[in-house]
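A single protein chain has been omitted from the complex, and every remaining protein chain is retained in its original position.
Labels A, B and C are assigned to the chains in the order they are written; within every chain, residues are numbered from 1.
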Amino acid sequence: MPAAPPLTDDTPRTYSYLGPSGTFTEAALAQVPEAAGQTWRSVNNVGEALDDVVSGRSVAAMIAIENSVEGGVSATQDALASIPNLRIIGEYLVKVQFALVARPGIELEDVHVVNAHPVAYAQCRNWLEANLPTHGHIPSTSNVASALNLFDSDLADAAIAPARIVSHHELQILADNIGDNQNAVTRFVLVSRSTTLPAPTGADKTSIIAELPDDRSGALLELLEQFSTRGVNLSLLQSRPIGDALGRYRFVIDADGHVLDERVADALMGLRRFSPNVIFLGSYPRADHAPVEYVDRYDDEVFIEARDWLRGLVSGEPEA
Amino acid sequence: MPAAPPLTDDTPRTYSYLGPSGTFTEAALAQVPEAAGQTWRSVNNVGEALDDVVSGRSVAAMIAIENSVEGGVSATQDALASIPNLRIIGEYLVKVQFALVARPGIELEDVHVVNAHPVAYAQCRNWLEANLPTHGHIPSTSNVASALNLFDSDLADAAIAPARIVSHHELQILADNIGDNQNAVTRFVLVSRSTTLPAPTGADKTSIIAELPDDRSGALLELLEQFSTRGVNLSLLQSRPIGDALGRYRFVIDADGHVLDERVADALMGLRRFSPNVIFLGSYPRADHAPVEYVDRYDDEVFIEARDWLRGLVSGEPEA
Amino acid sequence: MPAAPPLTDDTPRTYSYLGPSGTFTEAALAQVPEAAGQTWRSVNNVGEALDDVVSGRSVAAMIAIENSVEGGVSATQDALASIPNLRIIGEYLVKVQFALVARPGIELEDVHVVNAHPVAYAQCRNWLEANLPTHGHIPSTSNVASALNLFDSDLADAAIAPARIVSHHELQILADNIGDNQNAVTRFVLVSRSTTLPAPTGADKTSIIAELPDDRSGALLELLEQFSTRGVNLSLLQSRPIGDALGRYRFVIDADGHVLDERVADALMGLRRFSPNVIFLGSYPRADHAPVEYVDRYDDEVFIEARDWLRGLVSGEPEA
Partner (left out) sequence: MPAAPPLTDDTPRTYSYLGPSGTFTEAALAQVPEAAGQTWRSVNNVGEALDDVVSGRSVAAMIAIENSVEGGVSATQDALASIPNLRIIGEYLVKVQFALVARPGIELEDVHVVNAHPVAYAQCRNWLEANLPTHGHIPSTSNVASALNLFDSDLADAAIAPARIVSHHELQILADNIGDNQNAVTRFVLVSRSTTLPAPTGADKTSIIAELPDDRSGALLELLEQFSTRGVNLSLLQSRPIGDALGRYRFVIDADGHVLDERVADALMGLRRFSPNVIFLGSYPRADHAPVEYVDRYDDEVFIEARDWLRGLVSGEPEA
């Protein structure tokens, strides 16, 4: 792998994101202080974004990893499982709100065909059925591309897009906030090649992808016990097919805490011993800044004390 | 809910499937002996297919539920979780093989834009990058619609579709078997409103969707123990967002065995007690006809003997 | 087995206990209202007491099963494991306090040899070492026999016995309350042949003896899960050798709750399926009358609802 060009303070850094300008991904990138004033590179999909990181064209890429309504983003999860040496260094949440937008002069009753990214389309189905019961759908590649397509072709009369798109393009809002779920949120992660761990904050998350040993039932139970016996809670456990045969899965896992927390480190070692393939995706601050709660007996000091105790036994020191 | 019209032997039964003719879903439906010679109704998506079943327009619908490469079909899993009184009555596997097809006269070097369903497109990415490195992509709504679009518009030059489409339409194969994974398989289920259980065959599967109690860590571990303590193996465990907030999941579960197997029935009762919301999706023969393996001490007779023993204790009979 | 003679209200019932009069066992029997005014039969050991019950000579026997300092009474536990058709119908606690007693005229400085039951002797060791550092010990068969031996022979100068013995015999107390542990308590059980279950009180205990399947490691973990997955807490788990080979154990278990509690019944069925040999020793009110605490989701109604739900599934009823 080619090394990234050395960065000086004067070199502008490049960040990749799913564009064009106006996407939720851009809104996520806007939450990263280090990215302010740097070069933002718009790409078409997760694959391109991660290629930029791997090749060194970008220092990091912002990619969607989960939506509160639609679930995990398979393409992202599978890419992180298959491209080596990537690390998640930050997590960001963006509230997902959709508007129906159109070119000036179009009224709601004129809308017969809607251009929309399939995921956005699925999230507005109730509103569409109630208000445009006979509409047709043309799929787009992003939540902004849907709107921009209105300028390129007459196939669609309106598009589903973030409302703020009307401040950048000559478009009007026909209906705002049309998502079926008012609390919809998308979770993004910032991915880089840096293997330097972000410092623990007490409100951290650790992401891993692990395969199960394939010849034993009860293996998932045992995987979970690696965490529970160290008092580590999981906020995400998602299965993804390994792809070689039906019924073979890997698991995408988010664990509370940082790998520099003793209990997390110990759980990861247990997982490594158990699993034929573990990918460490990083420890990083949680987007919600919620401090990790854990039981006292899983405190760092308890782990250190136990290690010292064992060291004493092994070295033949009498106990105090 | 309106009752389905009574069926006599003379009434043709209607089966819904994702069309148009030529799709993998149609190939799955062709595996159902009871559907032979009956009315097959082509629909545009999972929602329509299940609506047909709920309304009584169809006796059953064939829908894709999982692909060995792309994973669970979210739309199907979420629909089964939210529409009450549906039951899976059969499972079918279809090998997924894609061809690049075009209208007569088009050569591979003429292809600049490809029409393809996004899932199919993703499964052929390696081939496309190697053979059409500069192509564009237009998404379609099904693996057959992609090909039919070639007759409606000139936007695309070729389409990704099942190879057999060329026997129904004036199309030619530019390249066959272009999927990245030669073993790709899609799993389909036949869904009806009938609550009559298919008879146990010894090679059955039971599908459930269950939520976790939301206030306890370790809850997933406890859910899994409901199965492991009865010797019931799981072939699928997939999380899906409940949708009301980030971090809240339900689990789609396939367990080995039939609800009329004592060990499965006992596990389901345990799950019902534990989970605030359990949806029973049915017990049905496995597509692969592989007999369920289990340890002797989880045999039906062991359960029956234990129940008799307890009944004796409670009724005050002395033990033999 | 010969049937017990029929009891009428006029027939005095016989209760066996470890005598002679004055023992802690007698104090336990005095706590049984039904035994008041009936025939109390003094026996020499647990074996005789249980023989009386098996043969029908007594309706019940009071036997010590555990001491808070010395632990489980092996002879009792092993007898309950090997004699069929016995049932525990009640539990009683007796505070264990020892005095050093002697015949009139003997002073503490005259004591050179102490007669004492080995268990009592062990419980007074600290006092004896401090106050009679050079004494000798003669073992006796009960805590009262030790004192009565003082009248039969001159070998010992004093005896360890319950203080109240001086009100029945011409003895004096040289030192009272000489036990090393002021909170020592012995737990007794009343054992009968009746298989009629005592009514549940909400403060009950269920006693079982179970063997592990011998060919699997982790078997004890699985045994415990039979209880934990039904929310049943254990107050006692004691291993006893099966006796045929070193390393083979059965477990004496006290579980919170009554076999007529759904969660206990379900756990017992699970245990019966798992274990090659389960002995049900009875459900009976706890001596401390402490209501059993359990989590709501293990309530009887939850079990009944789950059973009804399953019955509905199996019978083909649509869910409400």
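Heads up, the rule we're going with is that a contact is a pair of C-beta atoms (placed from the backbone, for glycine too) under 8 Å apart; a residue touches a chain by one contact, two chains touch by 3 or more.
None of these values were measured; they are calculated from a predicted model.
Participant: Using the contact definition given at the top, list the shown chains touched by the missing chain.
Facilitator: A, C
Participant: Have a look at A:L108, A:L155, A:A245 or A:A306 and name the one touching the chain we're not showing.
Facilitator: Of these options, the touching residue for the absent chain is A:A306.
Participant: So one chain is hidden, and I want to know which residue out of C:E26, C:E66, C:D204 or C:E262 touches that hidden chain in the complete assembly.
Facilitator: Per the contact definition at the top, the residue touching the missing chain is C:E66.
Participant: In the complete complex, which positions of chain A touch the hidden chain?
Facilitator: Spelled out for chain A, the touching residues are 84-85, 195-197, 213, 222, 225-226, 229, 259-260, 265, 268-270, 272-274, 280, 297-298, 302-303, 305-307, 309-310, 313-314, 316-319.
Participant: Touching the hidden chain in the full complex, which residues of chain C are there? Just list them.
Facilitator: 47, 66-72, 74-75, 93, 118, 122, 125, 137, 139-141, 181, 183, 185, 187, 217-218, 220-221, 224-225, 228, 233-241, 243-247
Criterion: only the chains that are shown with their structure count from here on.
Participant: What rotation angle, rounded to the nearest 5 degrees, superposes the C-alpha atoms of chain A onto those of its identical copy chain C?
Facilitator: Value: 180 degrees, nearest 5.
Participant: Same or different for chain B and chain C, where same means more than half of the interface numbers show up on both copies?
Facilitator: Shared-number fraction above one half, so same.
Participant: Comparing centres built from CA atoms, which chain ends up most distant from chain A?
Facilitator: So the farthest one, by centre of C-alpha atoms, is C.
Participant: Quick one: report the Å distance separating chain A from chain B, using the average Cα coordinate of each chain.
Facilitator: 26
Participant: Using the average of all C-alpha atoms in each chain as its centre, how far is it in Å between chain B and chain C?
Facilitator: Centre-to-centre distance between chain B and chain C: 57 Å.
Participant: Where in chain A do residues touch two or more of the other chains?
Facilitator: none
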